[in-house]
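I have placed the structure first, in the form of structure tokens, so that the comments after it can refer back to it.
As you look at this complex, bear in mind that one protein chain is not there, while each of the others sits in place.
Naming follows writing order (A and B), and every chain is counted from residue 1.
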Amino acid sequence: MSELLLETRGLQKRFGGLVATDSVSLAIRRGECHAVIGPNGAGKTTLIGQLSGVLAPDAGCVLFAGRDVTDCSAHRRAMLGFARSFQITSILGSFTVVDNVALAVQAVSGSSFRFWHAVNTETELAEKALEILHRVGLEGLAQRTARDLSHGEHRQLELALALATRPQLMLLDEPMAGMGPDESERMLSLIAGLKGSHTIVLVEHDMDVVFRLADRISVLVAGRIIATGSGEEIRANAEVRNAYLGDDASGEGMP
Amino acid sequence: MTWLLFLEQCLNGLQFGLMLFLLAAGLTLVFGIMDLINLAHGSLYMVGAYLVATLTQATGSFFLAVPLGIVATALLGMVLEAMVLRGLYRRDHLSQVLATFALILIANETTRAIWGVQPLSLNVPDGLSGSVQLLPGLSYSAFRLAIIAVGLAVAALLYFVVTRTRIGMLVRAGASNRQMATAMGTNIKWLFTAVFGAGAALCALAGAMLGPLLAVQVGMGENILILAFVTVVIGGIGSIRGAFIGALLVGVVDTFGRAFIPTILRAVLSPAFADAAGPSLAAISIYLLMIGVLFWKPQGLFPAGS
Partner (left out) sequence: MQALRRHAWLIAFMALGLAFPKLAAVAGQEYYVSFVSRVLIWALLASSLNLLVGMGGMVSLGHAAFFGLGAYVVGIIGLDAPQWSGALVAWPLAMAVSALAALLIGVISLRTRGVYFIMITLAFAQMLFYVFVSLKAYGGDDGMSLARRSTLPGLNMANDTVFYYVVLALLGACLHALGRLRDSRFGRVLRGIKDNEARMESLGYATFRFKLAAFVIAGTVAGLAGALMANQNSFVSPNMLHWDQSGTTLVMIILGGLGSLWGGLAGAAVYLVLEEVLTAFTRHWQIALGLILLGVVFHAPQGIAGLFARKKP
């Protein structure tokens, strides 16, 4: 069991003339909650894309538990233990809430190349799905069609999907985006409850959330990591204050 | 195979490619800007050919019939856009395929109803019916030369409009980024209708020019439609430059394929087989070209907004 669950070395990504990811080297320790913060346009979602396997870096590598996964596709990484929640809600709108999560459970419960038996006879899938829905507080809406949910409920479903595959590593891209204060608080305690048993990379805008949840923070500005450290270290870092905390005094950071 | 024959086929390829460009230009813009798969594009080509053929008979003059036919087809195109196609812009591709497929059915059957099933005769106009001595030993049809001239002129005109005028800038912006174009405050609906009308006019011109060479009959639209789509995919969706290069490529490959593959095959295989397989291999070569291009460049050669 290596100390570092996720590592990147010199990750590089450009789109035409724009350098979106500039020599990013991260070291995520097993069991920690590591936040990635930075102003809009810093390249946070591009970075998550390269971590999850959706985007191929131009240079550099991604290591998972010491193993090079740079060439692994998103679905391979999911099978290895990655899970991702999307910044812009990405669920299965035409399915019910419980079926959304059941599909996620199904992905880690044996082969889906089964063509004959009705999947709804596999009650364990639905049971596990309901357990997860209970954890995130959505079990009351289990039979609702997913696209009919409110925005906040969508974000909860995003988290449920990330949990359902029993991942080792969770990449959470602004899980609380657009949520009201009560909902955010609930989401926060949910994620706090995951610390220790899961390793979390958390992209967030809300500095309150970041300081309360994160064990360590990396600051991404214009594609580069300018600082990594604990909450106090980051707060005290002058370069960070100038680049980020300075213009986002309120901590909300909406564009 | 003499090099004069080779040159003649080059000219044929150029001529066909330029006409294909007229169709592909409209198609790629509609695709790029409005994100619309329009299977009925070939029907506008057919309607243009039929109108020009009919007007030539009515007025006795090809040169009068062509502009009239173009205007009429453009108007028809714009009416079609406003009444039917506008409702498809936000729909999924399958709905667009089905709706425009329906338009093909309606267009073909209506044409049959009005003009009957027999091909319409459209003759090369008297002024262009002779040949021109290009080089010693190489005589080339005056009409085909006229097609090449018209094609190049239209290409130059399109290039000028798209790169030098304000409306052209709007079109290019729209092709590479629809949201940006809307944000720039354009009256999008009007722009779409105009682009569609221009595309229809180009189709009609191509129909008028190719009518005397190929047959003016129901179904002529579908044959060339596929080639136009292949051209657009090869050239890159939304790019007029791509449509131009793609059209020349397809025109040349198709022409050379039809001219030379049967000959080459006959040298290698039995004549019976070569005669049978030749035309088919020529037709297949276009598709192989498209698949090859997509492998190397999945978005086509010059995708807009890249």
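Things worth noting here:
As a working rule, a contact is a pair of C-beta atoms (placed from the backbone, for glycine too) under 8 Å apart; a residue touches a chain by one contact, two chains touch by 3 or more.
Fair warning: this is a prediction, and the values are worked out from it, not measured in the lab.
Shown chains touched by the missing chain in the whole complex: A, B. For the options A:Ala104, A:Ala129, A:Ala142 or A:Val210, the residue in contact with the chain missing from this view is A:Ala104. Note on the undisplayed chain: of the listed residues B:Ala58, B:Leu75 or B:Leu98, the one touching it is B:Leu98. Touching the chain that is not shown, out of A:Val119, A:Ala192 or A:Ala236: A:Val119 (per the contact rule at the top).
Within the set B:Phe143, B:Phe229 or B:Phe244, the residue that contacts the chain not displayed is B:Phe229.
Although one chain is hidden here, its contacts on chain B can still be listed: residues 31, 37, 84, 87, 91, 93-95, 97-99, 101-106, 108-110, 112-113, 222, 226, 229-230, 233, 237, 272, 276-281, 283-284, 287-288, 290-291, 294, 298. Listed by residue number, the positions of chain A touching the unshown chain are 52, 54, 73-75, 78-79, 83-84, 86, 90-95, 99, 103-104, 106-108, 111-120, 122, 145, 161, 164-165.
Basically, only the chains that are shown with their structure count from here on.
Per-chain Cα centroids separate chain A from chain B by 48 Å.
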